[in-house]
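One protein chain is absent from this view; the other protein chains keep their places.
Chain IDs A, B and C follow the sequence of writing; residue 1 opens each chain.
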Amino acid sequence: MTATRLSSKLRVAIVGATGIAGQQFVDALRDHPRFAIAVLAASERSAGRPYGEALRDAKTGALRWWCADAPPAHVLDLPVIAGARLDAEEVDLVFSAVESDVARELEPKWAATRPVVSTASAYRYEEDVPLLIPGVNLDHAPLLHVQRKRRGWRGFVVPIPNCTTTGLAIALKPLHARYGVERVAVTSMQGISGAGRSPGVVALDILDNVVPFIPGEEEKVARETKKILGVLGEGAIVPAPCVVSATCTRAAVLEGHTEAVSVALGGSCSPAAAAAAMREWDGGIRGLPSAPKHLITVLDDPFRPQPRLDRDADGGMTTSVGRLRPDELWPHGLRFVLVSHNTKMGAAKGALLLAEALDRDGYL
Amino acid sequence: MTATRLSSKLRVAIVGATGIAGQQFVDALRDHPRFAIAVLAASERSAGRPYGEALRDAKTGALRWWCADAPPAHVLDLPVIAGARLDAEEVDLVFSAVESDVARELEPKWAATRPVVSTASAYRYEEDVPLLIPGVNLDHAPLLHVQRKRRGWRGFVVPIPNCTTTGLAIALKPLHARYGVERVAVTSMQGISGAGRSPGVVALDILDNVVPFIPGEEEKVARETKKILGVLGEGAIVPAPCVVSATCTRAAVLEGHTEAVSVALGGSCSPAAAAAAMREWDGGIRGLPSAPKHLITVLDDPFRPQPRLDRDADGGMTTSVGRLRPDELWPHGLRFVLVSHNTKMGAAKGALLLAEALDRDGYL
Amino acid sequence: MTATRLSSKLRVAIVGATGIAGQQFVDALRDHPRFAIAVLAASERSAGRPYGEALRDAKTGALRWWCADAPPAHVLDLPVIAGARLDAEEVDLVFSAVESDVARELEPKWAATRPVVSTASAYRYEEDVPLLIPGVNLDHAPLLHVQRKRRGWRGFVVPIPNCTTTGLAIALKPLHARYGVERVAVTSMQGISGAGRSPGVVALDILDNVVPFIPGEEEKVARETKKILGVLGEGAIVPAPCVVSATCTRAAVLEGHTEAVSVALGGSCSPAAAAAAMREWDGGIRGLPSAPKHLITVLDDPFRPQPRLDRDADGGMTTSVGRLRPDELWPHGLRFVLVSHNTKMGAAKGALLLAEALDRDGYL
Partner (left out) sequence: MTATRLSSKLRVAIVGATGIAGQQFVDALRDHPRFAIAVLAASERSAGRPYGEALRDAKTGALRWWCADAPPAHVLDLPVIAGARLDAEEVDLVFSAVESDVARELEPKWAATRPVVSTASAYRYEEDVPLLIPGVNLDHAPLLHVQRKRRGWRGFVVPIPNCTTTGLAIALKPLHARYGVERVAVTSMQGISGAGRSPGVVALDILDNVVPFIPGEEEKVARETKKILGVLGEGAIVPAPCVVSATCTRAAVLEGHTEAVSVALGGSCSPAAAAAAMREWDGGIRGLPSAPKHLITVLDDPFRPQPRLDRDADGGMTTSVGRLRPDELWPHGLRFVLVSHNTKMGAAKGALLLAEALDRDGYL
């Protein structure tokens, strides 16, 4: 299968293809009905080598591939190019899974001519950049027109949020839409795959342990959640006027972020009503190839959700919520626990779902 | 070493001696200057066997001993008696580490003649029973006189709180004393040794996982924290008028409970002021044999406290606090993370420290 | 879907249905083309309750289900009966996943009228009982005729081996067939799910640890491997005349048994020749519904096989072999590492594959 033979599909480039998020893009695009991998790009170090070789540890020769299924055979031979030399015009769409500093420099170059869907944080907080979660705030997408015009680009940059924000914003959205979210206290227990690229979390740090700090994470969760729950104003998003207070910790869990949430709502909402609101939420993503059956799955078993048991539900694309109960901290308080798959809905597959929605809605 | 040779020491019985908490009593009383183990009691199943035999797994013969140091040689030969047949008058003090239903039935029998210091929850919520943490609320101890009188006992029952309450109440106390604690939101990530007796947490449940529910735990934390921070009134404790809202989870950590805390205070308190208040707190336990140098240790490294690195600080008797920072959730909000050793300060060694304080203060 | 509607399928009973192996039977029989679950049986304690209820922890109410996919909806309502009251004539085949002592008592009762395929060890070592691994020694199956005749049964009992034996015997078979296996030294690092029923491995025992002893396991591995590699003689299996020396340990791995094997062969065999022999081995199971594409998968990456990455290969039904290299311990020595899925090929799914083979070959 080569991109040239797939004239009916959009040709995509994956940049940062050797990292965890990049691999997840490769994995998620396996047999995709609408997008075909045309270019793989990574750092200068990997450039010029076939993808299968670039995945190997320089010292030990081990294949450093993090997805459950083996890499698709046909991509192993694709030559990796340096991200800095990617000519975006050769493809229809760029999936960017690079580090933030690289994203800041290179994403505008690609966006000059092509849409860039990014997992990087570099442009998340710019005024003319919407921070999109399909099913939650696709109504912010028209801001992309403003971005294009203002920056003189033919393409655009659209980032997805931090993986810890994703599950939180999804679970809050149906409550916010109906009752108004006023205050949020959240403690995350995050899986180690969320630490991203090599070396990621060192085993000596996390075995038999909890690490109570992830630099920058809490600020991202607060800022991004408010932006995503906000409304599209004149050329910018007006953040939701709520307070979000987070403690982000790392747990000895391979994948899946668990979050204990306490929320103050603007009106009375029983646990049953909250469950119904979450279960009924239709975020307008039904029918997209990567969409879960339900954006949110509410579990009645009080011992759920658990990251190992629930992270892969619905292809890792649903947010599992449980332990819904009143919270006497606030007049209209509610507590719950959620599990979200940080490297699926929270990263590449979530970005892919976003691209599918943008494609459907005419943005690509 | 036998009890009879130790005429200057108080003779103690440990009931529930084969469980984790009971073993920690045995371990903590090794070479104790003031108490000597005279009697070991456990369930009917263990009765009549030497302690060293009773510790063995019936099926496999493995020694089921959970403390870091091997059991003291001289106790391995002590015959275990059934708790139900313990004649409390043969000893000066009973350490009770039995399950709650057993405690409910047997502790009053022992208390009829002797003081009972208990890790069980059975009597924690009775009106005339103080719930004591040395260094925090020893001023509630006079309630024991009321208890004795009301129940016609020569002894008394004094429980320590749930291990998750312990660290929380200790960390809050200096803030409560100075500023008043109004609201508390806490998420715990608890070590597996806290699940107590065999079989405890099953490995298949917790490896690569977080379990978001521990039955009964959240109610205990709320109720006990308010009682401990309360004031001694007429024949009863008047609970502190604060709200405590908890989510208790189990993490893949051997020992040590980590708690992410968000607290609303009655007045303005900077992180630095909070740290100072905690560091300076002198709970009146200095000089007791099992007392830590500091009841609370405040760490400046943002990656601390971590359960594996900090649980054993000061013999597992200090509460390690870190990540002190403002919390915009509330007008006078503060956030922090604490680590407390659940089977040391939070269980047997904490009960031992309490017994030492009661001994010093003339209650034994 | 109920059994009565499935007249073309064989009706099966699963006994021990609430344990791990029993659950794996339930899971493996989901939509099976040839067998339909008609009866679920377990201990007296579970009897009379719907399966979905019997799976719940008595104390906490948690669903104790260990498979990755949720239990098939239609079985949750099936009433559980006591294994002792199972009338085998109501079904066509019994899958027995009970403890050994229960198997010893009950399997003959069922076998009097129906075939019993068992994961229990009770009858593995009887003279007229073959110990079958499909793809390895189905040529031992005719011994079932002897068994029937000798015992006056209409059915029979056919056990599968211990889960640690399974991977070893499979990997050795192609070598044994061509070169003759003379001596085997094996060290296993076994996953915790292999410890079977509640409570299984206690988390406090295995986190940050290796347990170097599994009672009875080493003897089983030695005895069973020799029987499986043996030849069918007059009314009995003549064991292979090799020495098998095992050290069986438990590792902090959820599922999958890893085995480091050193083998002395009867003739010269290069690693490449061994790999070819393993890859080419056709055990006569092709086309069976639960059969893997390859009974053995040989990996060239020196860091493989790894239990987490390889246990689920080919539905958990292939044995992954790697690190093939000469072993100078013996004249014709070979070393390798294997990973086998202990609760799939090594338990229920392996038993199911065996039943499929026996069905095809006219034994059912």
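General observations
Criterion: contacts are C-beta pairs under 8 Å (C-beta built on N, C-alpha and C of every residue); 3 or more make two chains touch, one makes a residue touch a chain.
Quick caveat, the model's predicted, so the values are computed rather than measured.
Within the set A:Ala68, A:Val202 or A:Val231, the residue that contacts the chain not displayed is A:Val202. Of the listed positions C:Val91, C:Val337 or C:Leu358, the one in contact with the omitted chain in the full complex is C:Val337.
Chain B residues in contact with the hidden partner, per the touch definition given at the top, are 60-63, 68, 207-208, 301-303, 312.
Within the entire complex, the positions of chain C that touch the omitted partner chain are 183, 185, 187, 189, 207-213, 215, 243, 245, 247, 249, 251-254, 258, 260, 262, 302-309, 322-323, 327-329, 333, 335, 337. Residues of chain A that touch the chain left out of the display are 59-60, 66, 192-193, 198-208, 215, 252, 254.
In the analysis below, only the chains that are shown with their structure count from here on.
Multi-chain contact residues, meaning those touching two or more other chains, occur in chain A at positions 207-208, 302-303.
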